[in-house]
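Notes to accompany the following structure.
Of the protein chains in this complex, one is absent; all others appear in place.
Read from first to last, the chains carry the letters A and B; within each, the first residue is number 1.
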Amino acid sequence: MSGLERLLAAEPVVVTAGVEVLAGALESQSVEVHRTNWSPPAHGTAGALAKLASAPAVREANQIAMARLLAARPHLVDVVPAGRVVPGLTERTFLHAGPPLTWAEASGPMRGALIGAMLYEGLAATPEEAISNLAAGDIDLAPCHHHQSAGPMAGVISPSMPVLVVEDADSGGVAYSTLNEGLGKVLRYGAYAPEVIERLRWMDRVLGPVFGDAVRRSGPVDLRSLIAQALQMGDDGHNRNRAGTSLLLRTIGAALVESDVASVSDRAAVYSFVDSNDHFMLNLVMAAGKLTVDAASGVEHSSLVTVMARNGTEFGIRLSGTGDRWFTAPAPIVDGLFLGSFTAADASPDIGDSAITETIGLGGFAMAASPAIVGFVGGTATGAVQRTLAMYEITMAEHPSYQIPILEFRGTPTGIDAILVTRTGVRPQINTGVAGKEPGVGMVGAGLVEAPMACFVQAVNTLAGGVAVA
Amino acid sequence: MSVRQRQGRQKATLASLPAAASRGVRHILDGPRQPGVLLGTSSNAAWIQARGHVLVLGGTNAVRLPNGVTVTKPAYAIRSSAGERCMVGEGMLEAGNLRASIVRWWDPRPTLAQVSVLSVTGLVEEARKRFVCVDDGGLGEALMSNDAGAVRHAMCGLLGKGEGLTPEGDDVLVGVLAGLRLLGPALGILGADGMQAAMAPIVLTEAPFRTTALSAALLRHAVAGEVADPVAAFLQALTGRIDLAEAIDGLHTMGNTSGVATACGVLLAAEFLVRGSVHDGQR
Partner (left out) sequence: MDSVEVRRGTYHDSVRLMQASRTLQQAHGVEEALVAMATDLNRELLAGMGFDVGALGEAGPNDLIVAVRAADEQAVAHARDALESALVAKVQAGAGMLAPPPAHIVGSAATNATLALISVPGEHAFVEAMDALAHGLDVMVFSDNVPIAQEVLLKRTAGDLGLLVMGPDCGTAIVNGVGVGFANVVQSGPVGVVGAAGTGIQQICSLLDDAGVGVRNALGTGSHDLSTEVGGASTLQGLMALDADPSTEVVVVVSKPPAPEVAARVRAAAASCATPTVLAFLGEEGVTLEGAVSRTLEVLGRKPPAYASWPAARHDHRPGILRGLFSGGSLSSEAARLASASLGEVGRDETASGHSVVDYGEDAYTRGRAHPMIDQRLRLQRLEAAGGDPRVGVILLDVVLGHGAHPDPASELAPVVAGATGAGAAVVVSLCGTKGDPQDRDRQARLLNEAGASVWLSNAAAAGQAISLVETAGR
């Protein structure tokens, strides 16, 4: 029925927003009422939201951006040294997680990772020398996101590090991420002790080449398919990746055995390394995510959130329709479960590009598929399901491949709309590890964090500025 | 009796809900307070027999029937079982632990727009393409030959034929009876209720013995042109008032096949009326 015939002749079912009295009066007439808990949008966005609501271009742009996001089919095709493939990476450039920052602004774990990278690349002999060179500006620092890459926690990428190469043959896109070092004292948590550097050297000497050969032999690994399966096995793609790591090993296992670029013991060491690192798959998910969001970027007027990333000092987001602009706010301190005797006082502000998983419908948005995650980040299994359900209100689609069994295989909430975030007051949920604020301490805990509303307020106002008045 | 007086007589233990009800059963619900019997309950409905009529109490999303009372709770629980006593009257329906207090009435008899024979013919053809019709036991043929005797014979074959609370044969009859009653005037055909007048007595006298109490009640309502919402929507679609595809989708919300079987009956009535008017030289 057209709206008017239906209005006049069909039984009304009413959605209310505003004063309760009116909803009550309808219910007393035995009318089905769906109430909303309405409250005003984020302070300072009313004008921008009205402008965006009156522009059909926004809805059209979002449809285009979302179609591109959901069409991405990332495949792992190779592992090679970063300097060879990552665009713009020179001998004197280090990439890092999150929005742009300077050495002076960097927090403990970020500094530690940069020091470690200096030592690893042989650009400094001692930590003190590394600090002095970095402070003097010897090295150019740039966000991974500006170079088709993503890195977890400090996310530092230097030229000698082996990187995963993820491609989408259909769209021609490509993205990169490092190989995950494992837990404990690792570079990405800001550790730079000799054992950390030694491990990095083993990774570029053995892990990278062997793993890369296995990948080339077995052919492109369909990451979207792997992630979809892992999700149904209780992974969330961000902080719980055990199933994904296991599936990955199965996929390249035969090729690993057949590979002839290294000795049997080296190949066994590679296998053991991946086997003992439940987070190995994370970096693949992140590279897949980066490829996906890059495909959806640059659609004028689109309010799709393509990047959420932190550098330990600031939390930054980007929208598809606002070009290269970052919208930043101070990175929050994560509160959650702390290891041993650590407390929130020991924690570094939120850090890492891994929030890219939430921008493609995984991580905090897929917790309902991963109730066991609460053992890592705290909370209850019921809470985990509720958090996913809350995210449907701020996303534009349900993922066609990433499905959640307990929700009757409903697709994960995918495609964060900055407009919906500011209208509803519901902030994207990210589950994350927590780094110690002193460099070299490593992981102190894990928990849940919400993206700062200030980022979305700025983004929405900027987007509205680019829209013509109807 | 005012609302306040009614409330004074309510027992404290019953959960009281505002309800909407069909005008088709207003005389029972507004009449004096009388006992009834709970015939049965399902997850979203309860059937109550009172004063020789059957009422259906439904929750949210329940299909609105011509003998229906609806409350807006999704899955209210009537903590009671078949055979227990209910009370009906003075604007209320009490069944088990639930009291439905009628605050609003709907009209189960749709008002159809005036429409041309040509228009209806086209829409009937369209409708026939969109679903497969059930076996009409020869009723269609009998109608088209305008043979009242053959029609009555076919009707007896259909009454009570099929499974469930509303057997398929009854659904077809509901469609034919309501279609004749309502589409005739919409088409501006004089004497359109002649065939319906020939059919009605059989329904009214035979149905109570040949089929379920609920189905017999729905047949009685159909004679008066009172139908379930999806059937009303289908009739509106045949007069071009609403989208046919949408109306047909709505039919599928009525039980398993009930909606489609009823629509088949409506189409038989429409074809009879159209043929009749062509025969008489009307346009």
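Here, a residue touches a chain if its C-beta (ideal position, glycine included) is under 8 Å from a C-beta of that chain, and two chains touch if they have at least 3 such contacts.
The model shown is predicted, which means the values in this text are computed figures rather than measured ones.
Although one chain is not drawn, the whole complex shows that of A:18, A:184 or A:465 it is A:18 that touches it.
Taking the complete complex into account, A:28 is the one of A:28, A:276 or A:343 that touches the chain left out. Contact with the undisplayed chain is limited, among A:37, A:265 or A:341, to A:37.
On the side of chain A, the interface with the absent chain consists of residues 2-23, 25-26, 28-29, 31, 34-41, 43, 46, 49-50, 53-54, 59, 381-382, 385-386, 389-390, 392-393, 406-407, 420, 423-426, 470, using the contact rule stated above.
Where chain B meets the chain that is not shown, the touching residues are 2-4, 61, 73-74, 104-107, 111-114, 241.
Everything that follows uses one rule, which is that only the chains that are shown with their structure count from here on.
Residues 1, 5-6, 9, 11, 27-33 of chain A touch chain B in their complex.
Residues 17-20, 60, 64, 70-72, 103-104, 106, 229, 236, 241-243, 246 of chain B touch chain A in their complex.
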